[in-house]
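With one protein chain removed, the remaining protein chains of the complex are shown where they sit.
Showing subunit A:
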Amino acid sequence: MSKYSIFSLIRNAGSYHENWQRAWRSPDPQPEYEVVIIGGGGHGLATAYYLAKECGIRRVAVIEKGWLGGGNTGRNTTIVRSNYLLDESAGIYEHSVKLWEGLSQELNFNVMFSQRGLLHLAHNVHDMQEIGRRGNAIWLNGIDSEFLTPEQVKEMVPLMNINGRYPVLGALLQRRGGTARHDAVAWGYARAADALGVDIIQNCEVTGFDIKNGVVQGVRTTRGDIKAKRVGVVTAGHSTVMADMAGFRMPLESLPLQAMVSEPIKPCIDTVIMSNAVHVYVSQSDKGELVVGAGTDAYISYAQRGGFDMMEHIMGPLVELFPFTSRLRMLRQWGGIVDVTVDRSPILSKTPVEGLYFNCGWGTGGFKCTPGSGHVFAHSIANGEMHPIAAPFSIDRFNTGALIDEAAAAAVAH
C-alpha cells in the first residue's frame, strides 16, 4: 500500500496523478477462505481489517452484493458518540470512540472524524431527569459528560431558538462526540484490509449457506460457492433474510430511516444537536450542508426510500429549533433500511449454526460503532468465543430477558 500524505500528493501531482494505485484490488473469489465476511458495509470491512491486522487471519474475503458502503454505511448521518446510559452500551461505544480517535492515522485514510461536540437537548422535566441520569451514568463510566445550562447552549449554538414551544431547559454535552465522513470509513477500511491481503469482492450476492450437521461449510454466491469454516454475517437490514437462509430467525424488524441535507451554506452550526422532544437532529457537514434526520418510518419495509409524512414531521421541528432554516432548501432526501431489535441494542452473537456469527441490529445508530464492532467481532470470530465487550449482545438475551434496553430509559411515560 503506497502511503497517502501531503508529500505523496505533491509527488503524484508531478506525474499528473497517473501513478496512484488502486485503493483496493478487485479479485475473483477463491474457492476457499479461512473466514468469509458477508456484507461490505463499514462493520463488515472493519471486521475483515481487524481479523487481518490483529488476529493474524489474512485469508479473508468480504462479499458484497453491490458496491462497498452502499448500505447504511453510505446513507447515514454520521453521528458518533458514546454517551449511552447502560454499562454494556457504554462499553462497546466508548471502545469504538477510542478507536475513532486514531483511525485516520491507523488506516492512513482521512476519515474526517471531527470531535466537535454533541448536545442532547432537554425540553421538559422528564428530559432533565433523563439527561440527569444518563449524564451521571456516563461520567461514572469514565466517559466525558457535561451538563449545560440554556445560556451555555445558546452560547455554543447562537442560531438555536431556546425559547420556543418547548424551551431548552438544559443539555447534555459530549465534547468527544461528533461526526465522520461515512464513505471514507468504508473506503479506508477496504484499502487497509486489502493491503493486508483481504479479498474484497463486490457485485457478488450471497444466496445461501452450505451447512452440514449444524456446522457451516461455506456460502453460495452469485459468483460460485466459496468454502469457509467461519462465516460472519454483517448485512444490517438484510440480516433477517440471511438468517432465514441459515434456517433460523433473527429477532429484527427492518424499517426505513430517512435523512436529508440542505444546500451547502457557510458554517453556521458547529455542533451536533439532538432533540427528542422537538424530534429532530442536525449537524453541518464540512461541505456546508445541514444534515437532518429524525425517527424511522412507521412501516416495515425493504425499500430504501421513505414516505413524505416523516419528512414533513422533521420540517416543523427543524424550523422551530432553528428558525433561520425556514428559507434554506432541502437538496436531497434518502432512506436506508435499519435493522431494529426490541431493545434497540445490536446483536453480536454466535448462532445455532456452528461457525456462523452474526453482527447486526445496529438499527439507527451503528455507524458510530463501526470500528468498535468490527474490532470485537473480529476477535470473537478469531477466538471462537465472544469478546467480553461483545458478550452481553448475544441473541440469548431475547430468551433470558437480559435486554440492554437503551430505548426504554428515554421513551417512557411521564
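Observations on the structure shown:
Convention: a contact is a pair of C-beta atoms (placed from the backbone, for glycine too) under 8 Å apart; a residue touches a chain by one contact, two chains touch by 3 or more; residues count from 1.
The rule is simple: contacts and distances are computed from a predicted model.
According to its UniProt record, the chain left out of view corresponds to "Sarcosine oxidase subunit alpha family protein" among "Amino acid ABC transporter ATP-binding protein, PAAT family", "NADH dehydrogenase", "Aspartyl/glutamyl-tRNA(Asn/Gln) amidotransferase subunit C" or "Sarcosine oxidase subunit alpha family protein". In the complete complex, the residue from A:Ile162, A:Leu196, A:Met245 or A:Ala407 that touches the missing chain is A:Ala407. Which of A:Tyr33, A:Tyr166 or A:Phe209 touches the hidden chain is settled by the complete complex: it is A:Tyr166. One of A:Asn108, A:Gln152 or A:Gln217 touches the chain omitted from the figure, and that residue is A:Asn108. Although one chain is not drawn, the whole complex shows that of A:Arg81, A:Lys350, A:Lys368 or A:Arg397 it is A:Arg397 that touches it. For subunit A, the residues touching the chain absent from view are 4-6, 8-10, 13, 16-18, 20-26, 66-68, 70, 74, 87, 102, 104-105, 108-110, 112-116, 123-126, 128-137, 139-142, 145, 147, 159, 161, 164-166, 181, 183-184, 187-188, 202, 262-268, 277, 284, 286-288, 307-308, 311-312, 315-320, 323-334, 342, 397, 399-403, 405, 407-409, 411-414.
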